[in-house]
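What you see is the complex with one protein chain gone and the rest in place.
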Amino acid sequence: MFSLWLAKVVSFIDKLNETLGKLIAWLTLLIVVLTFFVVVLRYGFNIGSIALQESVLYAHATIFMLGAAYTLKHNGHVRVDVFYHRGSEKAQAWINLFGTVFLLFPVMIFMAWISSDFIAASWSILEKSREPGGLPLVYLNKTLIYALAFTLGLQGISEVGRNILILQGKLKIKNESMEQV
Amino acid sequence: MEYLALLMFACICLMLLIGYPVALTLAGTSLLFAGVAALFGAFDTSYLSAFPSRIYGILNNQTLLAVPLFVFMGAVLEKAQIAEKLLTSMAQLFSRFPGGLAISVTIVGMLLAASTGIVGATVVTMGLLSLPTMLKRGYDTSLSTGVICATGTLGQIIPPSIALVLLGDVLSNAYQRAQLDMGNFNPDTVSVGDLFAGAVLPGLLLVVLYIAYIVIVTWVKPEMAPASQQDSEKVSWRVLVSALLPPLMLMSIVLGSILTGYATPTEAAGVGAFGALVLAILQKQLTLVALQAVMQSTLKISSMVFMILIGASLFSLVFRGLGGETLIHGIFNDLPGGVITATIIVMVVIFLLGFILDFIEITFVVIPIVAPILLMMGLDPVWLGIMIAVNLQTSFLTPPFGFALFYLRGVADKSIKTLQIYKGVLPFILIQLIVLLALALFPQLATWLPDNLYP
Partner (left out) sequence: ACGEKDVAATNDVAPQKTYKWKLVTSWPKNFPGLGKGPEKFAKYVNDMSNGRLTIEVFGAGQLVPGFQVFDEVSTGGAQMGHSGAYYWKGKAPAASFFAAVPFGMNAQETNAWLHYGGGIELWRELYKPFGIIPMAGGNTGVQFAGWFNKEIKTIEDIDGLKMRIGGIGGEVFKRAGGVPVNMPGGEIFSSLQSGALDASEWVGPYNDNAFGFYKAAKYYYSSGWQEPQATLEFLINEQAFNALPADLQEIVTVAARAVNQDMLDEYTARNANALKTLVNQHNVQVRTFPEPVMAELKKLSSAVIADMAKQDPMVAKVWESYQSFYQDIRQYHKISEQAYYENRQ
């Protein structure tokens, strides 16, 4: 009964972050195209737009802040793979359970808590760019810190559920290999 | 009390070995340490309030915007099979000569490295395509795997390289700090472009030495790399040229515009990625599925890199709050032998850390602590950057935990023993160390090109 409920939670969160990740991924194409345009406009037409430059930066920030949960789901955050990959499925599940509870959750809770004044202050004045012609959306950019804490924290809940299910023998680990630079 | 900082570093290294994602281990362990130290009055918690500001600084770092752009470009080249074509046609051309296959793998590795250079992708591509061919033609297993692993890591050192972008960002801050701390308002700044220029000659030297090694081995033991007996393979020059053209074009766009100073590395990365996209479309290799794979892979790698940066920024706050920076300064200043001892120690430490840590972690965690001290002792920032880069590149090859070895192990046939792979990379590790030594003795190898490009 509990496992069934847990599996539902896991699959719900996974679907959410999966959809989010696939959407956010399009921003990588956007920053390529926009950067190209910034260069062409500046060198070719002597047109410069700080708003456009800032849009690229905002998109870039959104990619890794909102994509972190998706990356966790796909085992894309690099690990020191000395013992981990040799461990049994259960050992890996224990490591992930331990890490999520004692490392991921504290960091995400701390991040949200310590940033609350910082972000609230920005919202209260609807902070704008300091550059001439820049975007008036600094408060949204800063809110990405909350977004990271929330989505990654949420994915953490799913990871806890998944690893409990694995430890109960009710789920197989899916070993997606890490992406590498 | 300062020793708490070192204790924390040791604890983090131990925690990392458990194998939970690095970014969260870095941040989480630092946070726990800060909490415990604060309970005993050994840590001023107001340091932690700088965390959101630091994250926001990372969100707005224009230099690091080059990272997802270069990753995107590399992913397109991989998924659009541009590397694959190049490899097949080069192999056809050169397999008639003894050692020819190994040399063509090296040259293709260099070309891929100079167009973008994602180590994982290069090793996997070559491991899948060349390794079976080399073994079929009677090549020695160790030699084949060694060549593939080593040339795969060239992407790290031959610009454009993500490792150099990250290092450039860290070093330019360190260099500015060092100069001003010395009261020396030397006008020089060091940029990612400088590091790119500085890495060109050492990168080429590595290629030359790799090839020299292959030639010598072939000469001494011809049975290790025999020439192909099949004459049936007719090489079409047209096919070769058409395979060579795309990477060469991208290479000249990206490297050319950066080295001539016409574009910043970020701009060049954007143009290069766009160019790769256009090439892939022209060659009708870019399906929607391939594009989505490219985008998702870029997303994952960017997240991975920047989460480590965020984790490292929390680490460095706590490290500073515990007095760690002052401690390291003290230790280095009391070293007998001055700058030479200090450099050797740093290089050895980086080399050893390279056995367990990734170049990203070392760049973000270790370099910001030690680089300002070394630069204050008067080292040239470009030279130091290239030394570190070659050193970190070597760590991809060092058994048991070199990443290049993992990738190849992942795609190589089960009949190949891990020990054979280890044996194969040993000569190449030696070559890396020779190049490090050459750089130490002749710093001009790194500094000559940037000095002459940007006088």
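Order of writing sets the labels: A and B. Residues in every chain begin at 1.
The rule we apply is simple: contacts are C-beta pairs under 8 Å (C-beta built on N, C-alpha and C of every residue); 3 or more make two chains touch, one makes a residue touch a chain.
Note that this is a predicted model, so its numbers are computed, not measured.
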>> Under the definition given at the start, what are the shown partners of the omitted chain?
In response: A, B
> Where the complex has a chain not shown, which of B:191, B:218, B:363 or B:447 is the residue touching it?
Replying inline: B:191
>> Using the touch definition from the top, which of A:17, A:53, A:71 or A:100 touches the missing chain?
In response: A:53
>> Can you say which of B:3, B:262 or B:355 touches the chain missing from this structure?
In response: B:262
> Looking at B:47, B:97 or B:448, which makes contact with the chain not pictured?
Replying inline: B:47
> Given the full complex, what residues of chain B touch the hidden partner chain?
Replying inline: 46-47, 49-50, 52-54, 56-57, 60, 62-63, 172-173, 176-177, 180-181, 183, 185, 187-191, 193, 260-264, 267, 317, 320, 454-455
> Tell me, which residues in chain A touch the chain that this view leaves out?
Replying inline: 42-43, 46-48, 50, 53-54, 117-118, 121, 125, 127-134, 136, 138
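Here is the rule we go by: only the chains that are shown with their structure count from here on.
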> Considering the complex alone, what residue numbers of chain A touch chain B?
Replying inline: 21-22, 24-26, 28-29, 31-36, 38-39, 56-57, 60-61, 63-65, 67-68, 70-72, 74, 76-85, 87, 92, 95-96, 98-99, 102-104, 106-107, 110-111, 114-115, 118-119, 141-142, 144-145, 177, 179-181
> What does chain B use to touch chain A in their complex?
Replying inline: 16-25, 27-29, 31-32, 48-49, 51-53, 55-56, 59-60, 62, 65, 68-69, 71-72, 118-121, 162-163, 263, 266-267, 269-271, 273-274, 277, 291-292, 294-308, 311, 314, 356-358, 360, 400-401, 403, 406-407, 410
